[in-house]
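The structure's right below; bear with me while I get my questions together.
In this view, the complex is presented without one of its protein chains, the others remaining in place.
Moving on to chain A:
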Amino acid sequence: MKMANVFAKNLSSKQVMATDGTEIGILYNIVMDIRTGDLIDLIVKPDMSLDTSKYKVDEQYILLPFESVRAIKDYIVVDKNIARGLTPEPVEI
């Protein structure tokens, strides 16, 4: 499904949620590449109850790769495995 373009300021302080429904935190900022315009990481202020040990931590924030974003509307929904920098587990046939 194609997501519409969004204004960056509309995203500030949006709730970040995983695809399994767990709350991750509040969006604080986004890291971009100035030259190419690529969006690289979400900087998220983690929820108090979140175990941050599984994420890339930068001081009081956690960094989630932008590839993990599944949807942005009223919430920002991210794929937990990709957000933790893990590749999806290989499926055994």
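Just so we're on the same page, a contact is a pair of C-beta atoms (placed from the backbone, for glycine too) under 8 Å apart; a residue touches a chain by one contact, two chains touch by 3 or more; residues count from 1.
Keep in mind that, in the parts below, contacts and distances are computed from a predicted model.
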Subject >> "Phosphoribosylformylglycinamidine synthase subunit PurL", "Electron transfer flavoprotein beta subunit", "Acyl-CoA dehydrogenase" or "Photosystem reaction center subunit H" - which is the UniProt name of the missing chain >> reply: "Photosystem reaction center subunit H"
Subject >> Contacts of chain A with the absent chain, listed as residue ranges >> reply: 2-3, 5-9, 11, 29-40, 43, 66-67, 69, 72
